[in-house]
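After the structure tokens below, expect a handful of questions from me.
Of the protein chains in this complex, all but one are displayed in their positions.
Entry: subunit A
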Amino acid sequence: MNSRIQMWCAWCGPAFVAVFFTGFIVAGMIPPPSPGWNAERVAAFYQEDTDSLRAGLVVMMISAGLTAPLVALISVQLRRIAGPDSPLPTLQLIGGTAGVLAILVPMWMFLAAAFEPTRDPQITEALNDLAFLPFIGNFPPACVQLAAIGVAILADQREKPILPRWVGYYNLWTAFLFLPGLLVVYFKDGAFAWNGAVVFWVVAVLFGNWFIVMSHVLRRAIREQRAEEESAAAGATAPPPTSADREAVPA
């Protein structure tokens, strides 16, 4: 039963990516409004197509909830890897929980700007800054979460690790690339602005990719866990799975 719930949690990863980016596009924020725009231009952006903007933002807000099941699932599997007295699964959970808020809170700020788009443009611009800076630049939750996952996987001493070691390196690398997010505070144009090549486009791809990859490797881990439990239940004499068995697991 749990393995089935775990599977549903894993599928929330790709579901999040689909819902989140659909909302992003519907809101008209891909590509994002430039941080170099003046107050009038920002206000015009909020006045132009306010209905789609609000709809897209609401969809993105809903998508934040879809990250939670995946985070919970990662904690369960990390607990299997690292054992009951390791702080790493909890650290992952703290990062992932803050991650839900990292999407949710900026959405409320965007929605506040879109709530009354005809107010003083200076105020709309300030709300827009207040939303975009944390939305793109809030890297610590994700870095904490991914570093915890990466370290837990690489410290796994099992002959056949529960999650493959490359996933550990992958998490550390992705965590590392979220760091330039802090530069949004300093740049109004170019690669490090909140709409720039490095801070927005590279990170958007890595961010979406992470949910797909984690979902994929977790689904495999769940299937292997289920097979282990079934063979343990069938009789403790069954031989341990070999690499050939692993290859034979259907995709």
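Convention: a residue touches a chain if its C-beta (ideal position, glycine included) is under 8 Å from a C-beta of that chain, and two chains touch if they have at least 3 such contacts; residues count from 1.
One rule holds in what follows: contacts and distances are computed from a predicted model.
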item	value
Protein name (UniProt record) of the chain left out of view, among "Cytochrome aa3 subunit 3", "ABC transporter ATP-binding protein", "Cu2+-exporting ATPase" or "ABC-type sugar transport system, periplasmic component"	"Cytochrome aa3 subunit 3"
Contacting the left-out chain in the complete assembly, out of A:8, A:108 or A:169	A:169
Touch list for subunit A against the chain that is not drawn	164-170, 172-173, 176-177, 179-180, 183, 186-187, 190-192, 197-198, 202
